[in-house]
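Omission of a single protein chain aside, the complex is shown with its protein chains in their original locations.
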Amino acid sequence: MLRLAARRLLKVVPLLLLVSVIAFGLLSMVPGDPAVQIAGEFATEEQIAEVRSDLGLDRPWIVQYGDWLGNAIQGDLGTSPFSGVSVSTQIWQRLPTTLSLLGWALALSVLIGIPAGTIAGWRQGSVVDRVLTMGTSVGVAIPVFVSALVLALVVGLKLSWLPATGYVGFSESPVDWARHLFLPAVALALTGAAEIARQTRAGIIQVKNEDYVRTAKASGLMTRQVLGRHTLKNAMIPVVTVVGLQISRLFGLSVLVEQIFNIPGIGSRLVTAVFENDVPYIQGTVLLVGIAIVAVNVAVDVSYGYFNPRVRAA
Amino acid sequence: MSIVDAPIGATAAVVLPGESRRARFWRRFKRQRAAMVAAGFLIVVALAAIFAPLIAPKDPIEQSLSDSFANPSSDYWLGADRLGRDTLSRLIYGARYSLLAAAQAVAVAVVLGVPLGLLAGFARGWFDSVASLVADAVLSIPAIILALAIVGVLGPNLTNAMIAIGIVYAPRLFRVVRGAAISVREETYIDAARASGVGTLRIARGHVLPNVMSPLIVQISLALGFAVLAEAAVSFLGLGVQPPDASWGVMLGQATAQLEDHPVLVLAPGIAIVLTVLAFNVLGDGLNDSLGREIREA
Amino acid sequence: MKHGRTAKVLVILAALALVAAGCGDSDDGDSADTAAPGTTEVAETTAAETTEGGEATGTTATETTGGEASGERGGTLIWGLGSNGANFFDPHMATNPFGRSWMYPFYDRLTQIDQDGAVQPMLATSWEFAEDASTLTFELRDDVVFHDGTPFDAEAAKANLDRARTQETGAGTFVDLLAVESVEVVGPTTVQLNLSTPASALPAILSDQAGMMISPAAFENPDLATMPVGSGPFVATEFRVDEVMLAEANEDYWDPELPRVDNLELRYILDPTTRLNATASGEIHGGTLDVGQFSRADAEDLGLVLTDRFSTALFQLFLNTERVPALANPAVRRAIAMAVDQEGINTALYNEECAPNDQVFGDGWYPHNPDIDSDYLPFDPEMARQILEEEGATDVEFTAITANIPSFVAQAEALQAQLAEVGVTMNVAPTPIPELISGFLVNRTADAYWTLNPGAPDPAKLVSTVWLPQSPFNPGAYEIPGILELHQQAQAATTEDERATVYHEMAQLLADEQLSIAVCTPASIMAHSADVTNVQLLSTLSDVDVSAIEVQG
Partner (left out) sequence: MGSTTRSAARSGRPDITTPVLQVDDLAVEFVTEVGWLNVIDGVSFDVRERETLGLIGESGCGKSVTAQAVMGLIATPPGRVTRGSIRLDGRELLDLDEHEMRDVRGRQVAMVFQEPMTSINPAFTVGQQITEILRRHLGLSRRAARERAIDLLARVGIPAPSQRVDDYPHQLSGGMRQRALIAMALSCEPRLLIADEPTTALDVTVQAQVLELLAGLQDELGMSVLLVTHDLGVVAETCDRVVVMYAGEVVETSEATPLFAHPKHPYTAALLECLPGLRVDEALRPIPGLVPPRYSLPPGCLFHPRCRYAVEACAAERPPLSETGVGRCVRCIRAEELELPGVGS
């Protein structure tokens, strides 16, 4: 098992390097020059050039990238040109908020998605299956920012069951923390659960036709054992992969959801950063998220060992 | 033996002797009613897009400020937006942009993803590892952020937005095609073809591509759904279709604040997007089942 | 079995319609609301107030009495602000024209402007111009201490004014103080400004960023941009970028009446829908109402109270007369102005909150010329087309950039359609906000620029930014005949009446020239909960001075 994990980790190094190149390279080409922002409308051409050199933007690309990567490895992602606040601290302050939101959204997605997919797969062709399948198709089809706004408006404001905006830290009051995160998590979980359900259903359908499931049935085991143990454990490999993919997808979507629910996470800051052209913050976030997603994929690969003993021995 | 109309659901796939692959596909596809309905709906939307000038009651760009936010009436079937433009006409013309956008994005994804995937899956070796590395890297960055960055670099207009979405989706197609190519490569008949001196390229085109087609067609259908959603997101941030034209995403973006007072302005594009994406997904599932693996009779 | 799936699909579609019926849209269309990064006057997107809302409902926090503050201090005030920007706590460096609301609670100014627009004492108890208008001398308070303990005296005032005068990049305070040659300390609480040219606007201008007093000890402090050190009623405690600024009351503030709350939270909420929802749900006490998106009724439906005030702002189409030669002809510009249906735009796009206006100074502001009403250039497409034919400008085409925010794009689209009616083709190019300044001002690659100018504490500043040949917002360096002389005259006029007559003449000149096509003047509106009183709005659009706000319950 360890050898498998080690080999997988080795493969990660070039991947992370490439993610950093994309994160840095792409975003440094975004037009809209921060130097102009800082110099202000009255500045002359020379003054703007002077500010640009202070920010080190006039150095060749490779030098800027090397400098940035060198610092990034030590955890310093540079500073936002406007507020002079280090990007790492900004991200560090906002990380727990986004992780809470994603944690909730993922938990809901898994808790709704896997059971729904299992039932639909196990009772393939039944009315339940067709309703769930159509439901997941619809779930995937609704744009997240549409469901988020509806939830915020209808449940949040009109019915005011749950707060429509804002965020309360877990340390301050766990109850409020949960209440504030519930609606945005549901908005995200709608598509997350749909995607996971579809994959679980496909996995269950494929596994339930396997010979060893027939053997289990022939041995008179209860459905709980046949489905719960024998079928589910083998169906989990594709499902775990999808859950891994969901994390990257949910983060992308959380950018908009954080904006709508005014949750001070990494995502909502990203929207303002894009509009302010705060390139260092965008680069830092994209790099950090890239690393997180790569780590998740490694974890998913390693988890295959648990589900499939043959892999463990490899 | 009476042939009672069989219930839909988990039917055992039957291989009728002498049936061509295409005929078998149609026999199965006809029975997928949801997929047929979805295909029908998409055809209607496509026709509406093509013949928009004939169908649309009004010119989508013509404004009349006095009718700002007019409620649905005989004159404005679906009401009017903030500038007094007819929502129904904009919805019909919007279909053009949304479908065009989806087609453009998928075209880019196919051009980028398929050949590379085929080559990587078939040739393996260093090319495969490098290409897979790039694909994994692109997949590691959330789609929306990558699309925003690319649009930022290329400049905000519909084509650039669709190129961005195409680039973002390409790795997914790459992996599907590569996976299918690898599985086909292992088949014995490929070795047989190679043994009889058939060139690698002809094998790729002759043997590998047809087998890759069925999963690819399914993925393309799902990609079209994804592209419509992505276009809505990008246009919503004002970086997609340029005024005065409007896609469904743009209409949705402009109407968000009026959700409470004029829900129809949000509802019309919202439902259009959801139904179209749903149709693409259901069509994808239908294709998947019809093109799926043939189970030899026991 | 037969109908099986088809029926089911139809049922699903119906159910779907219900689900979708509830579908709203994503977050507010103009998710960028303002985020006016950089210095352009990209408005807070708030097109506020109707004209008749001239008088201010809040009391003035002038002089020392602090108006009818009720009782002792208490509670925490949480306010939502829709904009942030570069270095927004260093008044000389901050480039965001909507950053004032962030700074007023922490920095006292030499002077302040009351709700009627008159300049009142603040750190300066009194001021006077020399006979020959060659100097301006300020008498300062002697009981003011900065947050870091440094006492405020003439030396500190000189240090601040010199810093403001010499800071080339950033807020542009050096342009405001161009007339100041040098600053002399003539007494412990007296400072004298030696003027190279007459500058009667100075007292008003020094009520803004140019007149903010920073503790000299903090000048070199690197994080001054995120931790203000002034002498204002609140002391900053913690700042989280793009999220919140926490502050507590300044116990030894010189005005015993202020502040009226123990703690202050300035929250950055970019998106107007989210901001309104936050106010309605009680998460924050109040914030700017974005009238481009919501009507007064929307706010009142949610049980909120509105405080509004006239503003010095103006929605206008800036033109680059050099890139588009046809626009160098004033007659053509006037024809374009006549093609614009200001009333139609006001009702459709601003919920009747943006008063049609043909001159550059909004109604309620003293430079406003009463003889020029909104029909000076009447909405008359026929006549406009006629003039264009006479001037031989039948195929005018140009591209206007604007912020890629739905409300701005909609306004530009309205203009586009109305101009098309008279044969003028205006293409609209929504552009990410960071590129607007470089596009129109720096690289000058844009023909025209549709935006909102938030206004200024004094007309002189407005004129120097837009209508002088060397003004940044006049990239075509168009020379309006007589504009420089009038500008000098205004600077020389010492009393407000004299200045008013000069500006009325200038208003007439600019109305004829239409160097930037004026459309309407929005008013500033704050939507807040009922238990918040004494909300002081500034003359610049959607800026609020929270120092005097009081929270009941």
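The letters A, B and C name the chains in turn, as written, and every chain counts its residues from 1.
FYI, a contact is a pair of C-beta atoms (placed from the backbone, for glycine too) under 8 Å apart; a residue touches a chain by one contact, two chains touch by 3 or more.
Note that this is a predicted model, so its numbers are computed, not measured.
Student: Relative to the complete complex, which of the depicted chains are touched by the chain excluded from display?
Tutor: A, B
Student: Looking at A:12, A:95 or A:221, which residue reaches the missing chain?
Tutor: Per the contact definition at the top, the residue touching the missing chain is A:221.
Student: Please output the residues of chain A touching the missing chain, sorted low to high.
Tutor: Residues of chain A in contact with the hidden chain: 125, 210-222, 225, 229-230, 233-234, 307-310, 313.
Student: Contact with the hidden chain only, please: which chain B residues?
Tutor: Contact residues on chain B toward the absent chain are 1-7, 9-14, 16, 27-28, 31, 297-298.
The criterion applied here is as follows: only the chains that are shown with their structure count from here on.
Student: Is the way these chains touch best called a line, a ring, a star, complete, or other?
Tutor: complete
Student: Pick out whichever of the two, A-C or B-C, is joined by more C-beta pairs in contact.
Tutor: Comparing B-C with A-C, the pair joined by more C-beta contacts is A-C.
Student: Averaging over Cα atoms per chain, report the distance between chain B and chain C in Å.
Tutor: 45
Student: From the C-alpha centre of chain A to that of chain C, how far is it in Å?
Tutor: 38
Student: Which parts of chain B, given as residue numbers and ranges, touch two or more other chains?
Tutor: 7-8, 34, 152, 233, 236, 252, 256, 259-260, 266, 270, 274-275, 278
Student: For chain C, write out the residues touching at least two other chains, lowest number first.
Tutor: Answer for chain C, listing residues that touch two or more other chains: 5, 8-9, 16, 20, 23-28, 31-32, 273, 432.
Student: Give the list of chain B residues in touch with chain A in this complex.
Tutor: 7-10, 34, 133-134, 136-146, 148-150, 152-153, 155, 225, 229, 232-233, 236, 252, 256, 259-260, 266, 270, 273-275, 277-278, 281-282, 285
Student: Mind listing the chain C positions that touch chain A in their complex?
Tutor: It is residues 5, 8-9, 12, 16, 19-20, 22-28, 31-32, 35, 37-40, 84-88, 95, 168-172, 174-175, 222-223, 225-226, 239-244, 268-271, 273-275, 277-278, 280-281, 283, 302, 432-435, 437-438, 441-442, 465, 472-473 of chain C that touch chain A.
Student: Please output the residues of chain A touching chain B within their complex, sorted ascending.
Tutor: 14-15, 18-19, 22-23, 26-27, 29-32, 124-126, 129-130, 133-134, 137-138, 140-143, 145-146, 149-150, 153, 245, 248-249, 251-253, 255-256, 270, 274, 282, 285-286, 289-290, 293-294, 297
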